[in-house]
Structure formats: structure tokens, C-alpha cells
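Next up is a structure, given as C-alpha cells.
And now, subunit A:
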Amino acid sequence: MSADANFQPKIVVFACENSGWLAAEHAASLGLSYPERVELIKLPCSGKIDVIYFMKALEKSDGTMIMACQQENCKFLKGNVRAAQRVRQTQNLLKEIGIEEDRVGIFYLAANMGHKFVEIVQNFYDKMRELGPNPGKVIK
Partner candidate 1 sequence: MKAASKLQRMCESGNFVVTGEIGPPKSCNGEIVRHHAKMLKGWCESFNLTDNQTAIVRLSSIAAGKILLEEGLEPNIQIVCRDRNRIAAQSDILGASALGMKNVLCLSGDHQKFGNHPTAKNVFDVDSIQLIQILDGMRKGYFANGEQMKDEPPQLFIGCAANPFADPFEFRVTRLEKKADAGADFCQTQCILDMERFERWMELVRARGLHKRIKILGGITPIKSVKAAKYMKKFVAGMMVSDDLIERLEKAEDVKAEGLQIAIEQIERLKKMEGIAGVHIMAIAWEEKVPEICQRAGLAPRPEV
Partner candidate 2 sequence: MIIAERKPIDEILGFLSKHQKVLVLGCGGCVTVCLAGGEKEVGILGSELAMARSKEGRPLEVVQKTIERQCDFEYLEGIRHIVKDVDAILSLACGIGIQTCAEAFPDKIVWPGVNTKFLGVNLNVGVWAERCQACGQCVLDKTGGICPVARCSKSIFNGPCGGSQNGKCEVDPDTDCAWALIHDRLARLGEVDSLREIMAIKDWSFSRDGGPRKLVREDLELESGK
């Protein structure tokens, strides 16, 4: 799909420190690897994700996601539910302005799922490659 075969998307991963963050560490300890242009920002709970974080991330990158604890396993009960809500909200915003809504997503995993972490990141990366560069990036 992408015009440029060398295109390397940049991805901002917001990660709950109880799942995504620990899973990234687990992946590292298992010796797995994933693309370089994927960067993590730690949050105390996926419920801390804000639409504005996603939007600001997309001003800079090609795709962004929140990694949350498994459904019904949020340490704070409702964090991942609120996060899913905000992902939907962001997707609506993107749709409104004609940017692929798939550029933002929520993924659920547990602290001991290093493999899953890599799988999620790699799949998302591949998808962003297919979509090509984010047309909405704001270059100042």
C-alpha cells in the first residue's frame, strides 16, 4: 500500500505500569525484539490516558496506542474501561478530519506477557506501514 517501501512509522505507546510497561520489560528479559521507532511513555494506569495525549502524540507520530490491563483486571477497576472510551473518542475525532482511525488503538495484556507485547507492537507497526505516513502530522 505504502508508496515508500522504506517508510518506518513512528509509534508512541502509552503503557500502564501494571501491564504494558512490565510486559515490555518481560519482552526484554526474554530477548525479544521489535522495531526501533516505537517509544513508550509510562502511565500509572491506562485510565490516565487523555484524548489530548493521543492527539499530541499523533501530531508527532504515525500511530499511537494505549496498553492496558486485561479487561476486568484493572487494578483501579475502571481505568481500562475509561481508556477504551477515550480511544473511541479519539477515533471519532480522527474520522471527522479524514485520518485513519486505526492510527489509535487500545490493546490489553498482562505483566507477564512479553510475547504478546512484541506481537501487539509489531502488528501495529506493520499496520502503520501499510497506512503510510500520518497526513495530520504537524510540522512546525
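A few remarks follow.
Note that a residue touches a chain if its C-beta (ideal position, glycine included) is under 8 Å from a C-beta of that chain, and two chains touch if they have at least 3 such contacts; residues count from 1.
Basis for inclusion: all candidates are chains of the complex that A comes from, given by their letters.
Treat the numbers as computed from the prediction; the structure is a model and nothing was measured.
The candidate list 1 or 2 contains one chain touching subunit A in this complex, and it is 2. Listing the residues of subunit A that touch candidate 2 in their complex gives 50-52, 55-56, 58-59, 93, 96-99, 135-139.
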